[in-house]
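The complex appears here without one of its protein chains, the remainder shown in place.
Coming up: chain A.
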């Protein structure tokens, strides 16, 4: 009957009375459940604190195999006769089965005796346990009409078709076995049946020594069977009514191509009959491929790391390792170009004996850069994959000058190795061989109003800048020569003025110490002059071309020329007297001296700059 609890349940009331009871019942259980741990284990448990241990730990008890349960007295077994459900006949076999407890054991011998004695057919139980193994094969069937309309074939008689179906049924679509056992002898059957004249003709044909033996291959059998199946299927279910599964089956059946199948098997046989050498070669190639792939993966990982360090955009990682460098057609083109160049440079290296170019992939060149390693890899790939193929000649596309200009394409006879910045290039141009010259160029450029750093150093800007700098150089040279010549002229003029006083030689002998002392008096200048001599041993050499180019003076004149001239002259004032004094000497010495003198104005410039600094 409904208890108070049920009523509460029905009314949806809380289990007022029972809840505390349950709690009370639970609590002691909990307390009892957590058993007290002794010894070291207790300390370990204490480490866990209040929480349960992360892994449930069960103490393994020593366990022996469970005692064999006594299930009472030994069970009785009896040899039961039974019939088999899967069989059409009433074969009676006997197997041992446990005797049912209901039958009194005393009667057992009587039962068997009865079975033996009487006709047991009625009593023998049917054993359907293994009926599921009695599997029948699904086969297409046809009527005579259907055969006449649909299935007639020149190659296949009706009898043989039926024989084929029988074989398929017998061997449950195991085509290898069907083909193995397929042994249709048309004349035997015809002979047995006493058939018509046509049959006799067939028989005669078959009996002839050169009779074409109807040796059917597996493909022939399959083709015929599938053809029958497809035609019957289509006949029964028109194509439009077929569901997807049926249609795919129909398609499979109707699309069977014995020729293709035969070719496939030939290939399979050829694959199987490879010689040991071929197999070994394949194995070798496979291991090689694996090795290459591994190297590529490693390389890719290295490059990836490098890229991440450089914070470059990541390459397309979806492409398989090792090949990601060659995803786009452009990069492939580049690869080809590279390989082509490599070949050419190799040729050049062997023939002309020139050093390896930028794109040569000789061993020492390629070791360092990842790009070259990639190229090496690709070269190795190429060597394997198309060892016999000649390297494709890449067509060189010629661009019109306009296009070249537009795409900023430039051709170079030879490229310097490494990457350079345009600004570096410009900076380099500013620098001459000597600091003095560099200073001069810098001053000249400053006067021209060209900034130290050019914002966008494109190649065109570079080109223009280069021409400017060369012109500057010439200008400086010319100016130097002019100054020298002027100095000479002055000296000579002086000599001319004081020519009556004595022989220049004697003068020289007597006068030389004087300017020397003069110079010594001004040690700063002297030191500077000497420094110049030391630092610029080839300064005199610079003069020589300068002299030759004297006549180019006008040519080299820039708009700033005059100004500079003035400037220089103004600065030269102090030195002119010195030079006058010194250039009283004759010949080589004076020449040298003059050089040093000329350099002095440079020095003064430097000194002024120093002062400015």
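Methods note: contacts are C-beta pairs under 8 Å (C-beta built on N, C-alpha and C of every residue); 3 or more make two chains touch, one makes a residue touch a chain; residues count from 1.
Quick note on the criterion: contacts and distances are computed from a predicted model.
Student: Can you pick, from "Actin/actin-like protein", "serine--tRNA ligase", "Vacuolar fusion protein MON1 homolog" or "Pentatricopeptide repeat-containing protein At1g26460, mitochondrial", the UniProt protein name of the chain not displayed?
Tutor: For the chain not displayed, UniProt's protein name is "Actin/actin-like protein".
Student: Specify the residue from the set A:268, A:409 or A:492 that touches the hidden chain.
Tutor: Here the residue in touch with the unshown chain is A:268.
Student: One chain isn't shown here. Among A:6, A:134, A:148 or A:302, which residue touches it?
Tutor: Reading the full complex, the residue touching the unseen chain is A:134.
Student: Just name the one of A:41, A:86, A:286 or A:301 that touches the chain not displayed here.
Tutor: Candidates A:41, A:86, A:286 or A:301; residue touching the omitted chain: A:86.
Student: Kindly state which of the options A:147, A:171, A:226 or A:340 is in contact with the chain not pictured.
Tutor: Considering all chains, including the one not shown, the answer is A:171.
Student: Spell out, residue by residue, where the missing chain touches chain A.
Tutor: 84, 86-87, 89-96, 116-117, 127, 129-130, 133-134, 170-171, 174-177, 179-181, 218, 265-266, 268-269, 271-276, 278-280
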